[in-house]
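To start, I am sharing the structure in question, which I have written as structure tokens.
Coming up: subunit A.
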Amino acid sequence: MNDLEVRFAETVGTFHLDVSFHVGEGEVLGLLGRSGNGKSLTLRTIAGIITPEEGSIRIGEHVLFDSQAGVNLPVRERNVGLLFQSYALFPAMTVLENVMCGIKDRDKHARKQQAVDKLSLMGIDAYRGRLPRELSGGQQQRVALARMLASQPDLLMLDEPFSALDHESKQEIDQHLNGLLRHFAGPVLFVSHDPEEVRRYCTRTLSIVEGRVHQENSER
Partner candidate 1 sequence: MKKMVMVGVAIFLCMALAAQGQTESAGEPVEILISAAASLTDCMNELKSAYTAAHPLVTVKANYGSSGALQQQIEQGAPADIFFSAGAKQMQALKDKGLMDDATIQDLLENKLVLIVPKGTTPIASLQDLANAGVKRIAVGDPKSVPAGQYADEAFRSLGLLDAVKDKLVYAKDVREVLSWVETGNVQAGLVYETDAKISPNVTITAVAPEGSHKKVIYPVGVLKDSKHPDVAKDFLSFLFSESSKEVFAKYGFTVI
Partner candidate 2 sequence: MFDVSPLWVSLRASLLATAIEFVAGLLCAHKAMGLTGKRAWLLDTILTLPMVLPPTVTGFFLLVLFGRNGPIGKLTGTTVIFSWQATVLSATVVAFPLMYRAAKGAMKQVDPDHIWAARTLGFSERRILWKILVPEAWPGIAAGAALAFARSLGEFGATMMVAGNIPGRTQTIPMAIYFSTVGGDMRTAWIWVGVITLVSAASLALMSRLSKGDA
């Protein structure tokens, strides 16, 4: 059972974060809140980019962080997928190379095959030889999603996936994102300031207000 259990408190500058929630396997949890309320910080903390003062973060049996037990896994060992707001595609690599680089197979041919699978899933296999800067925002995002999926993470976290896209691109993404969310077996965290989006893609929603997230009843 690969569920996500998060509970922590931290202070970043003058901002205080106090978070506690649970995401079941196959659930898509929406974190809804205005900008500056700590949504991105929460995702980064789960990923290991920021270390909280105290708390615990666990995916299934895998403990990522436990202040009492003194566990604090480095980012690279957490096996979480994070879709950055800026997508963070590697500009010096082609689309295909970007997607391949997270795959841990010894065999180069197998890696390539898995990468192509994920690119097809996101509908951008045709662009595999291009460089990121040659793609539109929506296309770049799909590459980022493919890359994230290809690394076979235990958890998916999407940081404001639609904030940089125009209406048309959003339409394009829609079916691919739905396909992706259905395809992925583990827990998903979906962060946004837009209630519409959250309603559309998430099975449940929590509000984050000034750094505090409370477990509430579900929204669907």
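How these were chosen: all candidates are chains of the complex that A comes from, given by their letters.
One rule holds in what follows: a contact is a pair of C-beta atoms (placed from the backbone, for glycine too) under 8 Å apart; a residue touches a chain by one contact, two chains touch by 3 or more; residues count from 1.
Computed from a predicted structure; not experimentally measured.
**Student:** Out of the listed chains 1 or 2, which is the one touching subunit A within the complex?
**Tutor:** Among 1 or 2, contact with subunit A goes to 2.
**Student:** Within their complex, state which residues of subunit A touch candidate 2.
**Tutor:** 44, 47-49, 74-82, 84, 86, 88, 90-93, 101-102, 104, 147, 151, 153
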